Each structure stands twice: as structure tokens, then as C-alpha cells.
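Every protein chain of the complex appears in place save one, which is left out.
Right after this comes subunit A.
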Amino acid sequence: MTDPAINVSHVSKQFGETQVLRDISMQVEAGKVSCLIGPSGSGKSTLLRCMAFLEQATSGSIHIEGEPLGFTDGPQRRRQSPAELRRVRSRIGMVFQQFNLWPHMTALGNVAIALRKVRGMSRSDAEDRAMAQLDKVGLKERAHHYPAQLSGGQQQRVAIARALALDPTIMLFDEPTSALDPELTGEVLNVMRQLASEGMTMVVVTHEIGFAASVGNRIAFLDGGRLLFHDTPQAVFAAPREPRLEQFLDTYLDRGASMLK
């Protein structure tokens, strides 16, 4: 049996006194899309950030395609060397709610810089590749614009292109459309749909229940730092026996989810 793309095992996370994640275990199989939903403050971002080692789990472990992330396996939990961490993390692409493009570089520069500095590609090779990637998200025409000259939706698509250019096998999204005007969410969700249909392994924190229901292979529901469900959309939405989930869905119900009901 092959290793799952992501294997989260008994992960807990504390910020000082606050327990944010409580003994979370979940697997994401290669090529599948898991959507993380749950009320504000339930720990969705923290869990996702742990999967990219932007936060360190207080206990438990995370494996990416069978390899430990951040800490070495074995009886003593030791930090990986920066080079080892970069190697394992190179399979992961991360997309943030706030885009986090670098404002002093054009869209093309944002996508190309890691190709040059991390992959050691020549400038022209890197830019060719970056241009192809921008083309894929429909932004070839905007390649020489700076982030401040792009709409939110365009910026987020550049951010997706930037992550994809490095050939990740896993893409993590933290509320990728929450900072966008409603009319701009569609263009970003379409890029993500396309990506999912090409077989990318994805974990998506989202409040877009419709997207979760239609694109997600699995829905993970977090509440108070606990993973209450990680199941198919049908199982989660069609029969929300769990009162917390029912309550949550009542607040967020939109067309996509109600269709499944």
C-alpha cells in the first residue's frame, strides 16, 4: 500500500495556555481534495499551517508522502535540518488568504524567483516556465504588472501560479477567496476546480460550502480544535446528525450544500 499524501497523526497544538488543536488524526490520499470547514477559531488555519510546518505541532507528527515533516521520526523528537525541511516541504505549495505576493516584483518575477534561486534555473528558462504557468491561470497578459496593479482575484491566481511553478504534489489553500469581492471568487475557484480535475492533492480551508460539496472528495469538520468528521460530502451534508455541524451548516448553508440535502 502506498503512503497517503498527507498523514496527520495525533497532532495537538497549544499557543501558550490555549489548546487550539486536540489530538487530530487524518489522512489525505494522493489525488484527493479535502475541504476543511468549521466555525471561526476552530483551528482550521492552524491545522493547515501545521501541514506546511509554518506552525509546529506541540505533539504528534505529520508525514508527507511517507516522510516526516519538520521533526525527525524516532523516539527523540528532533527538528529537521533546514535543508531537509526544505526538501520535504518542496512537495507542498501553499496559497494564503492574503495572497502574500512580493510587492517589489512583477507577477512574472513572483513566479520566477524561486525557480532561479531554489531550482537554479537560468533567468530565461525560469521566465519561460513562469510565463507558461501564468498562462495556465489566464494571466499571461498581466505578467509584467506589479501586484498593486492587479485585482484581488488576479493576485490570488498569480499566487497559485507561483506555488504551481515549483511542481508541488500537494496544494494547501487557506481561505483563498475570503479576501476577495464576491464577483472575483469565481475566477479563483475555477482555477482550483481545474487543478482538482487534473488530480492534484489538495487541502482547502474554505467557507465556500458549495465548492466544498462539489469539489471535495472529503469534508473535514473542525470544532473547538477537534476533528469531528472527515468523510464524504454526502455523508457530512446529507445527514448532519451531529448538532454542532447542523448548527454550523445552518449558518453557512448555500445552494451547493442545500442541493445535496
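The rule is short, and it goes like this: a residue touches a chain if its C-beta (ideal position, glycine included) is under 8 Å from a C-beta of that chain, and two chains touch if they have at least 3 such contacts; residues count from 1.
Keep in mind that, in the parts below, contacts and distances are computed from a predicted model.
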Name per UniProt, for the chain absent here [options: "Carbon-monoxide dehydrogenase medium subunit", "Phenylacetate-CoA oxygenase subunit PaaI", "Polar amino acid transport system permease protein" or "ABC transporter"]: "Polar amino acid transport system permease protein"
Touch criterion as defined above, residue of A:50, A:92, A:130 or A:203 at the omitted chain: A:92
Residues in subunit A touching the chain absent from view: 52, 54, 82, 86, 89-90, 92-94, 96, 98, 100-104, 113-114, 117-118, 146-149, 159, 162-163, 166
